[in-house]
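Here the structure comes first, spelled out in structure tokens, and everything after it is commentary.
Every protein chain except one is present and positioned as in the full complex.
Moving on to chain A:
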Amino acid sequence: MKAAAFAYARATSVVNALDLLEAHGGRAKVLSGGQSLMPAMNLRLISPEFVVDIGEIAELRGIAVTGDSVRIGALTRHVELQSSPVIAAHTPLLTEAIAHVAHPAIRNRGTIGGSLAHADPASELPACMVALNATIIIRGKAGERRVEAKDFFTGIYETVLSPQELLVAVELPTGRRKSAHFFHEFARRHGDYAIAGLAAQAVVEGDLFADLRLAFFAVGDRPVLAKVATKLTNMAITPADLSAALSVLSQELDPQSDQQASASMRRHLARVLLARCVGTLLGRPDLGAGGSA
């Protein structure tokens, strides 16, 4: 199928884009990489009257380290994240995760801003932002606002963004010593959306977690920052502690059933992911084995 007719403008700056969005009320859509918007328009799931192409706005590009954070512009493409030495050095979780986002031709055009604004609960980058405790930077006509990633996603394809706002950048805190990460997802085929996945960022001191952020994806209507992490921090974890945590996780999650997997299969996969994550990050294969059941 083809997209329905629409009018088109190529925005020249963030201010220009915000003016265009305001002028067209809720009838306009932002076009970034087009890798989610165009399929939706081609399938006629949506038919905006007006499309504001932000693809040429230079101020939305670039990856830069400022103080103790990395700022990633909204238009940064997946392929740029994947090959960035700055990202690999400061937030290796992202480097690892991005290889699981779609396929090469799609990674050449898809952007981080588009992926986060699209807010597919099965996608990798939203969960990474939650695990990394990112700040999402949003611009509207009234100015800039900053939202913690865990509060940015509000439901399936839903965020705190209004139709008149632009996501301009994300900021990721860097430089915690002894930090470690874990990323794994179950998908039918490499590059497909996950059936269940986990992006985790931790601080490991000796044989303990001093900090642990577990962001599960594809097991709820948005990335889930699992509260069960508190039951695993600052303690020497025994196999019994881990199995208790796995049961708590099961109760905490509320996954959907669809053609790909039932809710109980997703719960099971989430438990497997948590056990593997803990076993891997602490170098305790005895714990990880608990997840193979």
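Keep in mind that, in the parts below, a residue touches a chain if its C-beta (ideal position, glycine included) is under 8 Å from a C-beta of that chain, and two chains touch if they have at least 3 such contacts; residues count from 1.
Going forward, contacts and distances are computed from a predicted model.
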Among "NAD(P)/FAD-dependent oxidoreductase", "(2Fe-2S)-binding protein", "Carbohydrate ABC transporter permease" or "Restriction endonuclease", the UniProt name of the subunit that does not appear here: "(2Fe-2S)-binding protein"
Sole contact to the chain not displayed, among A:Ala5, A:Ala142 or A:Ala240: A:Ala5
From A:Val14, A:Ile106 or A:Met265, residue that would touch the chain that is not displayed: A:Ile106
Chain not shown, touching residues in chain A: 1-8, 10, 31, 34-35, 38-39, 42-43, 50-51, 53, 55, 79, 102-106, 108-109, 189-191
